[in-house]
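Just one protein chain is left out here, and the rest sit where they should.
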Amino acid sequence: MSEIAEEMRRRPDRGEVATYIPELARADRQAFGLAVIDADGNLAAAGDSETPFSVQSITKVFTLTLALGKIGDRLWQRVGREPSGNPFNSIVQLELEKGVPRNPFINAGAIAVTDAILSGHEPREALGEILRFLQFLAEDSTITIDERVAASEKRTGFRNVALANFMKSYGVLDNPVDYTLGVYFHHCAVAMSCRQLAMAGRFLAHSGRNPSTGLLVISPERARRINAIMLTCGHYDGSGDFAYRVGLPGKSGVGGGILAIAPGTASIAVWSPGLDAAGNSHLGRLALERLTKRMGWSIFGE
Amino acid sequence: MSEIAEEMRRRPDRGEVATYIPELARADRQAFGLAVIDADGNLAAAGDSETPFSVQSITKVFTLTLALGKIGDRLWQRVGREPSGNPFNSIVQLELEKGVPRNPFINAGAIAVTDAILSGHEPREALGEILRFLQFLAEDSTITIDERVAASEKRTGFRNVALANFMKSYGVLDNPVDYTLGVYFHHCAVAMSCRQLAMAGRFLAHSGRNPSTGLLVISPERARRINAIMLTCGHYDGSGDFAYRVGLPGKSGVGGGILAIAPGTASIAVWSPGLDAAGNSHLGRLALERLTKRMGWSIFGE
Amino acid sequence: MSEIAEEMRRRPDRGEVATYIPELARADRQAFGLAVIDADGNLAAAGDSETPFSVQSITKVFTLTLALGKIGDRLWQRVGREPSGNPFNSIVQLELEKGVPRNPFINAGAIAVTDAILSGHEPREALGEILRFLQFLAEDSTITIDERVAASEKRTGFRNVALANFMKSYGVLDNPVDYTLGVYFHHCAVAMSCRQLAMAGRFLAHSGRNPSTGLLVISPERARRINAIMLTCGHYDGSGDFAYRVGLPGKSGVGGGILAIAPGTASIAVWSPGLDAAGNSHLGRLALERLTKRMGWSIFGE
Partner (left out) sequence: MSEIAEEMRRRPDRGEVATYIPELARADRQAFGLAVIDADGNLAAAGDSETPFSVQSITKVFTLTLALGKIGDRLWQRVGREPSGNPFNSIVQLELEKGVPRNPFINAGAIAVTDAILSGHEPREALGEILRFLQFLAEDSTITIDERVAASEKRTGFRNVALANFMKSYGVLDNPVDYTLGVYFHHCAVAMSCRQLAMAGRFLAHSGRNPSTGLLVISPERARRINAIMLTCGHYDGSGDFAYRVGLPGKSGVGGGILAIAPGTASIAVWSPGLDAAGNSHLGRLALERLTKRMGWSIFGE
């Protein structure tokens, strides 16, 4: 692991830091962190594994889990589960499909999921619930929202405002657009370290169960299915390539983080702010490719 | 297994038989077959597992394997590996992406792969090579092409002629369109039984190796990667749903067959001609869902 | 003319009243009005020609005129002048063309034009300027904005909010989205009668000149060019059909009004709230077809 971290530190190709959210543009391109937690709860970490970063779209995994827990399979009436085959914030497919987003991991889909969580509550309550869920999963009450990032997204997130209003015009959102977007912009702005993120992902590696407490977060079947959606849809228009190269369910964020799951074996988080053309962490993906190959963790065979 | 076969036989919901190729419309909607071959070569079969059917798009797995063996990763210059997010014969995406098909399992992609296999040879030779490869994998020299199906496809395959000419206009095909399409229409018309198909798929379940002879068909890494593409792209616009429900790499054909791979464990073939709305075998998918759940074979966790 | 009005009154086929703006759904499907003003200022009118109705998109003709007067041909950097070939509120084309609307008569284009008028002013001032321009053209200071319609559009215009934010994300709008949309929703809610509308359109029939005062509103070349855009783009995805059947430049609104121009001859306004499938007044188009045929006014020959 430290070998991989070392290689990553030395590589000159680091991708480009996301600039469309001004606050994210400040990220340190040299940063690299990696954390792996196995079934027995052992942590292996390297690099900047304790530095909090903006998890961005990675929270979509946890809001999906929460929404499925709240309204169950009715969620699939307002969001699909097919790969999108278009860049992550595309509005074209949304029009062709009458406002129903293709999957919960593109922005439109995650907004629809947020709307389902919000249903009937104040934005503040919904946001509190999401944050407490993350703290509970990571067993760490210090996880917070970076208000500057949230404000930055709100100020510049015209594309997301467009997506939400577009879905609203098709009747796909129940709550006032401002409420849903308020919660969405904030939960994308959660800051977590690699260690915290790997902790939070454990239930997906262990059939829905928190391996340390033994508590069931969700049913085994649902955990498998979330993993399946991560594999087919977790990396926007680079999902096929991630499956091809890494061979693990994973979810990336434009902050440069990736959460990856080796079912039955480990929860893995990696972070490096430089992104590739598809908007996924360049070195993060590369590190995971090295790691799964070395460990024989690919779900597609040894 | 016979239990699953029995349940499938009794279900009234059987989907619709493909009609766009006249010969396929003759298929018996009541047919159902299942064959599973484990790492030790044991065969478990049920129903019409010995009846040959038109494998159609399932050959795309084997032509992909063959083309990768011939020209290696250069293949990825003329075909992508991202899910398509559009119905299987869509020409829209092909225009947006300048004639480069999204993946080798949509028709356009498979035509591009066929063109790569054909390169520099007579259609007859290329077709012979594909057929011998299937016979070698299945250890069965009786596998043949159903000439009536091939003729039927050639007579009515206007959409595929359009796709091929469209790619040709972008310079993506090297050979005369008629040559490439001739080979394509014929290899889609190969007839195989569930048993033969499960036999042919063994190398994908066992790190590229034929488990009975021990011979390496392709490298372990390539086997994993083909499995990854099967998972993300193997069921057209129903790939996400198949991953979600079944949790195995698989490839379907409009003849009603599905080849599924449980990495390290088993090669599985199922057949039932009735198709669902996405063009995949309705009972075939259902049977695989039952089977993987019962056996705990999902690659996404127990 | 009264003959045409009479025929229209009797016809059972009346199209459907627009319902997406709740206030518009209240319109009387039986209403029909027609007003024609010739070069000498003679008014011929029939039916409900004095009843004010919501002009909706017809104001786009006047805001285009105003914007061209303000910033000239620089306007064409932020909006095109090609027919859209897609329903009037389509966002697909907007994405393919990086936020630059195809023409000033689709909603997105009219929002961009409104943004150009607003530039550097308070919404209230810009709105006042538009209203005064309409009053000046129609020589009628009683023209006002229907506040209930404006409020209704603001409350339900999610699609337009989506379009505006989408353009903003591409940097096509200069002003705060709320400002631009506020002006847009209000100027679409102007209420005018057929007579007032025909009065306001005179300058387009007479080389940019108000025929009664002799004052030049815009240059002759610009008047011709606005007519050209009305012909190619004035009826959304029914523009080709309108040119084919009526043969005059025209602009329709979902309130059921149409302004049509017989260059050198007459300014014509017609109103009937029932719309056809393309969102244009059903009887309005039919009445114009009868009128131009009878009068030999088609610009495409006798």
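Think of it as A, B and C in the order they're written, each chain with its own count starting at 1.
Definition applied: a contact is a pair of C-beta atoms (placed from the backbone, for glycine too) under 8 Å apart; a residue touches a chain by one contact, two chains touch by 3 or more.
Computed from a predicted model, the values in this text were never measured in an experiment.
Asks: What shown chains does the left-out chain touch?
Replies: Taking every chain of the complex into account, the missing one touches B, C.
Asks: Which listed residue, C:99, C:182 or C:249, touches the chain dropped from view?
Replies: C:249
Asks: Given that one chain is not shown, which residue among B:30, B:169 or B:213 touches it?
Replies: Candidates B:30, B:169 or B:213; residue touching the omitted chain: B:169.
Asks: Please pick, from C:95, C:129, C:153 or C:237, the residue that touches the omitted chain in the full complex.
Replies: C:237
Asks: Among C:102, C:154, C:168 or C:282, choose the residue that contacts the chain missing from this document, as touch is defined above.
Replies: C:102
Asks: Quickly run down the residues of subunit B that touch the omitted chain.
Replies: Given the touch definition above, subunit B has residues 90-92, 95-96, 158-159, 161-166, 168-169, 177 touching the missing chain.
Asks: For subunit C, which residues touch the unseen chain?
Replies: Residues touching the hidden chain, for subunit C, are 80-86, 93, 102-103, 204-207, 220-221, 223-225, 227-229, 231-233, 237-241, 243-245, 247, 249, 263-264, 293, 298-302.
The rule is simple: only the chains that are shown with their structure count from here on.
Asks: Of the chains present, which has its C-alpha mean closest to the combined C-alpha mean?
Replies: Chain nearest the centroid of all protein C-alpha atoms: A.
Asks: Please flag the chain sitting at the greatest distance from subunit B, going by CA centroids.
Replies: C
Asks: From the mean C-alpha coordinate of subunit A to that of subunit B, what's the distance rounded to whole Å?
Replies: 32
Asks: Between subunit B and subunit C, what is the gap in Å from one C-alpha centre to the other?
Replies: Chain centroid spacing, subunit B to subunit C, equals 55 Å.
Asks: Hey, what residues on subunit A touch two or more of the other chains?
Replies: Within subunit A, no residue contacts more than one other chain.
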